[in-house]
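For this depiction, one protein chain was excluded, whereas all remaining protein chains were kept in their positions.
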Amino acid sequence: MVDYAILLIALPLFAAFLIPLVAMVNKNWPKYIPILVTAFNSVLSINLLLYLNAHNGTPFIVKIGGFIPPFGINLFIGYLAIILLMLISFVGLMISLYTINTVKDAESRYYMLFILLLMGVTGLVITGDLFNMFVFLEITSISAYSLTAYKRDGLSLEASMKYILIGSLASVFVLIGIGVIYYSTHTLNIADISNHINTVPKYIKMFSLSMLLIGLAIEAELFPVNGWVPDVYQASPTPVTTIFSSIVVKATIYVFFRVLFTVFRADLTVMNFVMGLGVITLLIGEISALKQVNIKRMLAYSSIGQVGLIVIAISSYSSMGVAGGIYQMINHAIFKGILFLGTAYMITSVSGTGKISDLKGIAQKMPISSFIVSFSIIALLGVPPLTGFWAKMMILSSVMSSGHQIIVALILFATVVEAVYYLKFIAVIYDSSEITNSFKSTIKFNKIVPIVLFALTIILFSVVPQFLVKFQDVLLKAANELTNVSSYISIVLGS
Amino acid sequence: MSWVETVYNYSYFVGAFGLIMIGLYAVMVKTNLIKILIGINLIDVGVNIFLVSLGYIKGKGAPIFSNASVTPANSIDPIPQALVLTAIVIGVAVTALSLSVIIKLYQHYKTLDISKIREMRW
Partner (left out) sequence: MKKIIATLILLVFTFYTYNTIKGFRFGHDFLNAKTNNKKISQKIEPAGKHYLENNKLENNASNVVTSIVVSYRGFDTLGEVTVLFLAATGLGVILTLTKKEDDDENENDSSEGEPSLIVKTASRILFPLIFIFGAYVFIHGHLTPGGGFQGGTIIASAYLMMFLSYSNFKINHSIFKSIESMSGLTFISIGLVGLIGFGIFLKLNLIPMGVFNTLFSAGLIPIVYIIVGFKVGSELTAVVDSYRENW
């Protein structure tokens, strides 16, 4: 059996509690612990993938405490969870490599918060209990609050304060929603709620749906409630920003749709409403990114736009669209990993304040990183043989076939806007004039290696066709796990 | 059923949502960070009361079987109480963290008024 899957959460937790003791022995050791933990989690999730492949890809559950599902808490692990787990542990590993000697006077506490943030996200992805999901949401957000304030200057304290106020409102709404849902179904297990949800009167269902929707939309950076995102992204240390953009948002989008699809069995009206939110998020994100001068802020708005695209894809409800959305999640995590880490690496070499104009002509001095950054931008925009193209193709075709031609046009318009500011950025870094700022060469292998590995992943996804065919199969199965409610119920509760 | 009767029958819910409303009003209108934090704490308390009252059953007592007169048949639903315990702990954690951020903000800007703190665009 695969009960050891719980180690995905237990081991990071153990490591985080161990760090203070390790730091008392030697101050330099804690910075290697995140690498060990994420590497272990990567191996474990690959192991689970192999297990799943050997068992026809049927998702499995892990019972905690030995109590059978609706009475005890259970984990639910299928292809979708494993894709996200591999993404979390891979990106986490890359970022913990990058973090060594990067964050200014990083102490042991930074690594504790970092590991616990990853642990919270892991829990969000695999848990099968609604209240447990809330607890992991809180673990994720509380570690995010403290990491945002890590630099302790005015900007990061303000961003953190903003994040705390909005985040605690989000948790309150989620809690009210969970309370109402518990009152009307007398259970907290997601499968059991889904089993009972049709007996709940419609207006009570709509009330708790709207409460959970507000709360989770705040965490998932959807349109009316994402004002905190650019500030938080700009103010937090770059490795943390990368985690927010690549992983945390993906996990919260997963939770958002798990709640919509499985808990509430949302109908087409709700899904169309969510798709509308996605479209507005996409447009506002991309258009706001146009006029930004700070790189991190520009990438933050671009990230909001991509969230909109993913939400549009998944809310189309067709298996092709959901698969495309999951594919875009993976792509976006890797692209934003390269962009945030690569540009931060460039900025540390020139003495600037993080403005785009500081990087003028940087390509002459740092050809490899500039090339990789431009390459990932081109892949992100969806130039044909590269991986971004296939994801966008899947999304567009599914939206087209669901009869929303105008949304297809809007997505294409947003892509053009995206192309404008990204190509402008490439033009700046490949500018032929001399660099104005003072440049000091700092070749650090622990910074180049993650960027190169991310780029290799893009190539792997783009050009190995056999891999792609198999991958699409996995994506469709993962999409099915998200949308097929009755199989979810029968796997958790038994038939 | 008239609305007076509803309010009378559901006094716990009225109290809980009353606290939530007061808290939301404070969060939306006040500009002092400490007052906003008090508002958030009021919302937390309101939600906790709401959760506990969801588990109440008329004429039944606490689910602690310390003497023979308490049986499963005359106990209230224990789950909301367990949930509230968790929610309280989380509320404490968030309050502690935000107080520390407020302390640092005050040391940095010498004010608690969010409309005077520089970069914040609310």
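In this document, chain identifiers A and B correspond to the written order of the chains, with residue numbering beginning at 1 in each.
Heads up, the rule we're going with is that contacts are C-beta pairs under 8 Å (C-beta built on N, C-alpha and C of every residue); 3 or more make two chains touch, one makes a residue touch a chain.
Just so we're clear, the structure is a prediction, and the values are computed from it rather than from any experiment.
Asker: Relative to the complete complex, which of the depicted chains are touched by the chain excluded from display?
Answerer: A, B
Asker: Pick from A:R152, A:K424 or A:K470: which residue touches the chain that isn't shown?
Answerer: Considering the complete complex, A:R152 is the one touching the chain left out.
Asker: Hey, which of B:L24, B:I40 or B:I114 is the one touching the hidden chain?
Answerer: Only one of B:L24, B:I40 or B:I114 touches the chain omitted from view, namely B:L24.
Asker: Could you tell me which of A:G66, A:P385 or A:G403 touches the chain that is not displayed?
Answerer: Of these options, the touching residue for the absent chain is A:G66.
Asker: If the hidden chain were put back, which residues of chain B would touch it?
Answerer: Its contact residues with the unshown chain are 1, 6, 9-10, 12-13, 17, 21, 24-25, 28-29, 53-58, 60, 62-66, 72-73, 75, 77-79, 81-82, 85-86, 88-90, 92-94, 96-97, 99-101, 103-104.
Asker: Which parts of chain A are in contact with the chain that was left out?
Answerer: Against the missing chain, chain A presents residues 1, 3-4, 6-7, 10, 13-14, 16-21, 24, 62-67, 70-73, 107, 109-110, 112-113, 116, 119, 123, 131-132, 135-136, 138-139, 142-143, 145-146, 149-150, 152, 157, 160, 180, 183, 186-189, 192, 195-196, 198-199, 201, 203-204, 207, 486, 489, 493.
The working rule: only the chains that are shown with their structure count from here on.
Asker: What is the distance, in whole Å, between the centres of chain A and chain B, each centre taken as the mean of its C-alpha atoms?
Answerer: Chain centroid spacing, chain A to chain B, equals 30 Å.
Asker: Can you check the complex and tell me which residues of chain B touch chain A?
Answerer: 20, 27, 33, 36, 40, 43-44, 47, 50-51, 54, 77, 79-80, 83, 86-87, 90, 93-94, 97-98, 101-102, 104-105, 108-109, 117-122
Asker: Under the definition above, what is the set of chain A residues touching chain B in their complex?
Answerer: For this pair, the touching residues of chain A are 131, 135, 138, 142, 145-146, 149, 152-155, 157-158, 160-162, 164-165, 167-169, 171-172, 175-176, 178-179, 182-183, 186, 188, 227, 231.
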